[in-house]
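For this depiction, one protein chain was excluded, whereas all remaining protein chains were kept in their positions.
Going in written order, the chains are labelled A, B and C, and every chain counts its residues from 1.
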Amino acid sequence: MRDLAGRLGYLVLAATAVAYLAVYATGLGRLPTAFDYLSILNTTLPLVFVAIGQSLVVLTGGIDLSVGGTVSLCVAVTAVAVTGFEQLPLVLAIGTACGVVNGLIVAAGRIAPILATLATLPIFTGAALWVLPVPGGSIPPQIRAVLTNPDLPTGLIWLGLAVAGWLVLRRTRFGMRVYAIGSDAGAARAVGVPVERVTFGVYALSGLCCALAAVFYVSTTTAGDANAGAPFILTSIAAVVVGGVAFTGGRGSAVGAVAGAAALALVIDVLFFAGIDPLYQALFQGLFLVVAVMLGSLAMLLRRAT
Amino acid sequence: MNLHRLASAAVILLLAAACGQAPQSTAGNTPAPDRKLKIALSNSFIGNQWRVEMENVFKAACAMPPYLAQVECSIYNAGNDVSTQSRQIANLISQGVDGIVINAASTSGLNGVVQQACDRGIVVVSFDNTVDAACGLTVNTDQIAFGKQLAQFIVDQLGGKGNVVMVTGVAGTGADNDRNKGAKEVFAANPGITVVATYSGMWDSATAQRATSAQLPALPQVDGVWVSGGTDGVIKAFGAAKRPMPVFGGEAENGFRKYMAGILTPKVTGMSIGQPPYLSVISLELARAVIKKEHPRESITIPFPVVTSESLKPGETVFPDLPDSFFADFTDSGPDAALILCQEAATDGTPCPGKTLTVNLGTS
Amino acid sequence: MTSTAPVPTLHTFAVRATGVDRAFGGVRALRDASFSARPGEIHALAGENGAGKSTLIKVLCGLVAPDRGRVEVNGRVATAFQELSLLPDLTVAENLLLADPPRGRLGLVRRGRLAPEARRILERFGVDHIDSRAVCADLPVSHRQVVELVRVLATEPRVVFLDEPTAALPDRQVEWLAGHMRRLRDEGCCVIFTSHRWREIERLADRVTVMRNGTHVATREKLAEAEAVTLMSGRTLGAMYPEIPPPATAGPALSFSDPGGISFDLRPGEILGVGGLAGQGQRELFLTLFGAGRPARVTVDGRPIRIRRPKDAIRAGLGIAYVPEDRKAEGLFLPLSVRDNITLATLGRRSAAGFVRRGAERAEVAGIVSRLGIAGGGAAAGTLSGGNQQKVVMARWLLADARVLLLFDVTRGVDAATKHDLYRLVAELARAGKAILYYSSETEEIAHLCHRVLVLREGRVAAELPGPVRDAERIVAAAIADGEAHA
Partner (left out) sequence: MRRVLYAFGAAGGVLLLGTILHPGFASWPSLQAMLVVASFTGFVAAGQMLVVLVGGIDLSIPWVLNGAAIMLTTTALGQPGRLPYALLVALAVGAAAGLANGLGVAWLGVPAVVMTLGMNGVLQGLSLGLSKGLTCATCGSYAPEPLRGLFPLGALLVWAGVALLVTVVLTLTTFGRRVYAVGVNPRAAYLAGVGVRGVTVALYTLSGVFAALAGVMLVGYGGQPSLGLGDPYLFESIAAVVVGGVSILGGRGHYAGVVAGALTLVAVTTFLQAQRVPEYGRLMIYGLVILVILLAYGRTRAHD
């Protein structure tokens, strides 16, 4: 049953995918085409990356509300400053720097993560507005062709790399320590895990993931917007919980969060093809979130009962 | 329980379905003349009155001749989330619609998917918060002129001398920036005018009221107020603080116009310019006309309806029975009107009884 | 207290602490404590609960910085903590190999190798009945304790601290542990352990250091139990326990009958001891009776009553009270005032229309505080000493007029003087007609304080001894009789 809770993300994704196929087929009388899959892939990628970063933080028992600001800032910088591949490291460095600031406040300042990142959220958002006061900017087509090519599934490569990156991370000592801290920070410290350093690293990685998400965002939309990050705050948290990562830390995986992100994207399509009155859409999205997580809680309860 | 395998199987099924399907060209460029056109409205956020009216008039227009017979309409909201809106537009492409009318969550955020729609021969018309993508058509008012005209009105009323407050909109959006830019140009050109405060009302009456209330006590005498949106809130704040009413230049909220018309007291002197909600209907007509090849493939800029305290007409440009937050310019007026709509179209989205809608796209 | 002896090149000590002070909040856990242990010896650290053993270990292994004083360590240190330091959501293998996981090329952890490698370690220590892929939270406590010990022993340290390593171990595993301790000692390692079982200290230790009240009392090679107890408590063995009055002859205050194998009557004024090795179902029994475990059926004054949650137990027409061993986790609200802590369970009785009647409350609190001699009445509960904290929890239930007291290891972590107070209090409560169910991890206490002792094994009553038993060995004997068959 522990396994069921851990695999919640895959199950929800599978169920949503089946529902998607069903409503699509009944609505249009055919199955989705390559175009549909490609556009799902490309529009989901930014959330996938933010969700990976968020899941790392949640695995240590924290939460990162500042992802909204970090994504906004990196989107702004990407749209304004990136003229070729050589500037991409700059964006990644800025995202990581945002994460480093969070990491310092959380690990060294010993401020609760939700508060630390609540405070840095407006700071990063303000910086984004400063960089890009009006939506605009651009991204060089050669970058777009490689990242989110509208005609070729290049996004699959990056999705694969992201998942592979996670699997590699999971196989480092750092990865093991992330779980150790989330499971019981006090005990982890007692067995010699450098809790502060790992916590710091996790927030830095979350910042890096936000930067990656921002680059993909600009690549799909071809321009920047300083308010772009705001929706990612709550959707990334939703993706993480739907993906079966426990809020108490220590349980779940970033791949689950990726599945959760994909499921959330598919829900939009399910609602679309099911012809739900647009005014009621939020209702179903809210229910989806609560029910998905309730299934997870139920699985845990059953496990405890056995 | 092998749920994991089950899940994998479902995903594989999904992918298999992807490979099994040959990519299909979706929409033909010229539909058969007898077929109903499919035109969809993709709106970003339904969270304010203007957007609701905009959808309502769209809905009403679709239920009125000639659209009733010619067009099959659908409406989608994306909750101000760019990726949701992009998903919806992608799904519209899959559905094979003929035209998409967009009010965007981000002027830049939909460029990618709009380009894809264009590539498939779909006519894309964006309005209000328009899309940058070059292939798409736009229907809009001139936002810089909006800012300028309101500012000029204030300057003229004050005789070129006095203290002015600017209440701006949602920072980081194109419309806010353009309006502010226009206004600042005019104020800067008049050395007698001092801008004593600039703050954001978020295009929301309640927010504008709160921000103004908090500001006012620290402000010197204010002679004119330029408001990007939420004007009635600003007036209420002045009233609550018992400050003399300055000259207002603002949006087309019914509440503002009620003050201007003296329906609410105190009567204020002002100019009200609207971003008309019927932009959605004009966009619908443009899309229809372009698809039917009745109109060149061109963007249009429509003049915005302007009223002053003197020119207001109850029942036409100000509505005593409707809420303050209502946008009073849901219909155009006058002999050269782009279109005439009835009240219930805006309030309930129901068609105006026994009326055929004629939309004048102008000569452009 | 020679503070700066030059460090010899050939170390005569493996660890050494000199003049160490350490306080937590207002409580001084260590005061001018000194300690030294040599390589190649098994060194027992003895002392009552609250004497500072655990804190000293934490200071010696570097987990807690001393406020003052000096700590020297030679060689790699590994520590098994009293409160287990296993990570509950990780597997046994991950826990064992967290510090040094098997790595392949690129330095990546070979996750496939984790379980087999861990299994090899478990085999090496002869405990391969534990599944290395199991998640620790799912294991029984004794297995977790074994995993914790294996984790420590497998690192081949030069200095090993084992804090109460046998507390949750069945006897056979104690033998197993003893074997490994001796092996390490013979390999030149310094093994330091604490235990509350004198038998183990006598059998295993080459030297014993006794601590009391956070400071060093004596270090000896041979130490008889009687003398040790005197050293640890500062008083002689016999004087520790008060006379217990005979129980009332009235009918039972409470009858409990569990199809699982435990049933008993508890009479007013009776102190019924629950003995046995640690983790044999004592805690579950107490929680069940209090409604915090499985739903329970009890008979009170001939009436059957169902207890499904603590509220039921507290009401139930009889007032059952539970005083837990882990005050901080289960009993107290540390940042709240002593008053708030004491009156929480009885707020309803001192309120009018939902408002607390503060006058009545003040008077009652003042009464109970002075009756129990709780020091620091107005302060936050967190600033009190362990003994006073325990009294605060007792006070809560005395105010509630509880007729049945479930006292679960209430003397854990309490200094000798307070312990003595608590014994007197227990006797006094019995005299006042309270029915008391008593468990302690120190079997001595049960042997001396109880009218009757139920010895539990694997959740069932293995024996019932009439009390006072006086000789703790008899309880232990009853607890382990034919126990080997199960282990």
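The criterion applied here is as follows: a residue touches a chain if its C-beta (ideal position, glycine included) is under 8 Å from a C-beta of that chain, and two chains touch if they have at least 3 such contacts.
Since we're looking at a predicted model, the values are computed, not measured.
For the chain that is not shown, the touched chains among those present are A, B, C, taking the whole complex.
Screening C:101, C:247 or C:324 against the full complex identifies C:324 as the residue touching the chain left out. Among the residues A:31, A:81, A:119 or A:195, only A:119 touches the chain that is left out of the figure. Set against the missing chain, the residues A:18, A:31, A:88 or A:111 yield one that touches it, A:111. When the missing chain is restored to the complex, the residue among C:153, C:232 or C:332 that touches it is C:332. One chain is missing from the display, and on chain B it is touched by residues 46-49, 51-53, 55-56, 171-172, 197-200, 202, 204-207, 209-211, 213-218, 233, 236, 240-241, 255, 321-325, 343-344, 346-349.
The omitted chain makes contact with chain C at the following residues, 290, 292, 309-311, 313-315, 322, 324, 329-336, 340, 343-345, 347-348, 351, 354-356, 358, 396. Counting over the whole complex, chain A has residues 63, 105, 109-112, 114-116, 118-123, 125-130, 133, 234, 237-238, 241, 247, 277, 279-290, 293-294, 297, 300-301 touching the chain that is not drawn.
Everything that follows uses one rule, which is that only the chains that are shown with their structure count from here on.
Computed from the mean C-alpha positions, the centre of chain A lies at a distance of 44 Å from the centre of chain C. Once the centre of each chain is set as its mean CA position, chain A and chain B turn out to be 32 Å apart.
Interface residues of chain A, counted against chain B in their complex, comprise 3-4, 7, 10-11, 13-15, 17-18, 20-21, 24, 27-28, 30-37, 39-40, 42-44, 46-47, 79, 129, 132-137, 148, 150, 220-228, 231, 235, 265, 268-269, 272-273, 278-279, 281-282. By the touch rule above, chain B contacts chain A in their complex via residues 1, 3-4, 6-11, 13-15, 17-18, 20-24, 26, 43, 46, 75-77, 79-84, 86-88, 90-91, 93-96, 106-113, 115-116, 132-133, 170-174, 177. Taken in their complex, chain A has these residues touching chain C: 2, 168, 170-173, 175-177, 179-180, 182-184, 187-193, 250-251.
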